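Take this structure first; my questions come after.
Only one protein chain is missing; all other protein chains are in place.
The block that comes next holds chain A.
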């Protein structure tokens, strides 16, 4: 037993000594592994950051929020139909459907264009008309001022609740409540500013203006047939399906949609949108993983090459060791440990570098997500480097251990 411990200890010592006294070669050997592991860790961390960023933003939106909007099938579109939902539909649904916690209506300000003006600055933005319950359904909170009230809607007040990007882009004062912005010739008083949401994949979520539904509706006037979207949230414990089927029944009968014909409307859940984002992210991750796997493999082959060269280069040294009484096992063990230690060192440096690089990249990501490297990625890259160390170290190690001492000594 103590023989075994001695062999293990001496093998480790010899391996460490060899790594240390060939520092340059050791660094070059581990370079492949370092790059590979760094890539794995940083790609995984960045993808993870992106994905958790998106999840969080969707959770803010409220994952149980459902949007009901008009849907025109490709067939109908070819025939020139465009389906629309009206404010009357909303009123009917609001009055009849049971199990809904909050329901709100939104409408885009089609006729007004999308440009707004403050002082000399003009920007493009989304203009949305809605009522006071929008706040509860969509979870918008003011950081300054207040959200729309019921009376704003009733009295068609020209007031606006604005996203934080609008304030910045228009160079408005930090607390802009009470300021006036110009919307196609009409002045709107700013009553509140929404908290910043950040952007999803480059889409600025804070560039919008919300005005009372009735105001936008009247400004839209009769130029465009109204097309609204309805947003709602089911009551706790009520299945979404039961609400959907009530709505479907009401709307189908209102529009006299025949049996077998497609709905003129669709339900969009945040969950569904999130799934789409996630699936995009997953495929990006998959492609990135492929690239990373190749770099790890190349790193492994690098280790094997260097180890093979190292065996050849040290043939004489192996001959001397054998002449002095080193057994084949000790030589095998030494070279194996050397490969293993090199790849583990590479792995550790790679993980550290990966964390660093991911941390840097994440600084520039929207919404500044936390740096999270899942345990599986760390274990995977560690396991993989160990595996590479053993597999790619084995062939040269066996070659070294099988050298005949006389021939090894003769080698120059």
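One rule holds for everything that comes next: a residue touches a chain if its C-beta (ideal position, glycine included) is under 8 Å from a C-beta of that chain, and two chains touch if they have at least 3 such contacts; residues count from 1.
Heads up, the rule we're going with is that contacts and distances are computed from a predicted model.
Candidate names were "Glutamyl-tRNA(Gln) amidotransferase subunit A", "Response regulator transcription factor", "Putative tricarboxylic transport membrane protein" or "Macrolide ABC transporter ATP-binding protein", and the UniProt protein name of the unshown chain is "Macrolide ABC transporter ATP-binding protein". For the options A:21, A:253 or A:276, the residue in contact with the chain missing from this view is A:21. Touching the chain that is not shown, out of A:217, A:233, A:322 or A:399: A:322 (per the contact rule at the top).
Taking the complete complex into account, A:405 is the one of A:145, A:359 or A:405 that touches the chain left out.
Taking the complete complex into account, residues 2-3, 6, 10, 13-14, 17, 21, 316-317, 319-330, 405-406, 409 of chain A touch the chain not shown.
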